[in-house]
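And then chain A:
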Amino acid sequence: MSILLDALGWAFLVAGGAFCIVGAVGMLRMPDLFTRMHAASVIDTLGAGLILLGLLLQAPSWQVGAKLALIMVLLLFTSPAATHALAKAAVARGVRPELEESGEQPSKS
Partner candidate 1 sequence: MTFIAQFNYWVAMALLAIGLYIVIARGNLVKKLVGLAIFQTSVYLLYISAGKIIGGTAPIIAQGLAVYSNPLPHVLILTAIVVGVATLALGLALVVRIKEAYGTIEEDDIHSQDEER
Partner candidate 2 sequence: MLLVLLLASALAIVRARNLFAVVVLSGIYSFIMATQLTVLDAVDVAMTEASVGAGISTVLLLGTLYLTGSEEAAPGHRPVLPLLVAIATAGMLIYGTLGIPVFGDPSGPIHQHVAPRYLQEAVEATGIPNVVTAVLASYRGYDTLGETTVIFTAGIGVILLLGMGRRARYGAQGQGGGMQEYLVLRVIAKLLIPFALLFALYVQFHGDFGPGGGFQAGVILAAGVIFYTIIFGLANAQRLVPPRLVEILVALGVAIYALVGDIGLLLGGNYLDYFVLDRDPVHGQHRGVFWVEAGVCITVAGVMLAIFFAFAGRRRRPDAKS
Partner candidate 3 sequence: MIAQHFPALQVVVPLMAAPLCVLLRNARLAWAMALAVSWAMVFVAGSLLARVLQEGVISYALGSWEPPWGIEYRIDPLNAFVLVLVSLVGALVISYSRESVDHEVRREQHYLFYAAYLLCLAGLLGIAITGDAFNVFVFLEISSLSTYVLIALGRDRRALTASYQYLIMGTIGATFIVIGVGLLYLMTGTLNMHDLSQRLPAVEHTRPVLAALAFLTVGISLKLALFPLHLWLPNAYAFAPSMVTAFLAATATKVAVYLLLRFFFTVFGAPLVLGEMPLPEILLALSLAAMFAMSIVATFQDDVKRMLAYSSVAQIGYITLGVSTGTAAGLTGTVVHLFNHGITKGALFLLLGCMAMGMKRVTLQHMRGIGRIMPVTTFGVVIGGLGLIGVPLTAGFVSKWYLVLGALERGWWWVAVLILASSLLAVVYVWRIVEAAYFKPPGEQVARLREAPLSMLVPAWAMIAATVYFGVDTRFTAGVAARVAELLLGGFR
């Protein structure tokens, strides 16, 4: 049982790490702010979430586990809100997505 949990935990950790890398690559490769934010949110939610889940499965005591669970809940609230605020601020400053469907030329800003 404990071996199974351990293995599952590691699997989550590795998957979380992989998502972090994917997110980081996305941040570098994506063309504009909004798509980059999209990539970054992969790190925030899937990356960090899976890593926390993996750690949770390996937690030595229930107190540590509870704290990890709380951190996860907190992250689920804060990171979308932060992304949201960032996007709003960007729009308010006049940043337009490059991949707009209306077909007009992308504006560099």
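For anyone wondering why these and not others, all candidates are chains of the complex that A comes from, given by their letters.
The rule is simple: contacts are C-beta pairs under 8 Å (C-beta built on N, C-alpha and C of every residue); 3 or more make two chains touch, one makes a residue touch a chain; residues count from 1.
Computed from a predicted model, the values in this text were never measured in an experiment.
Within this complex, the numbered candidate that touches chain A among 1, 2 or 3 is 2. The touching residues of chain A, when paired with candidate 2 in their complex, are 74, 77-78, 81, 84-85, 88.
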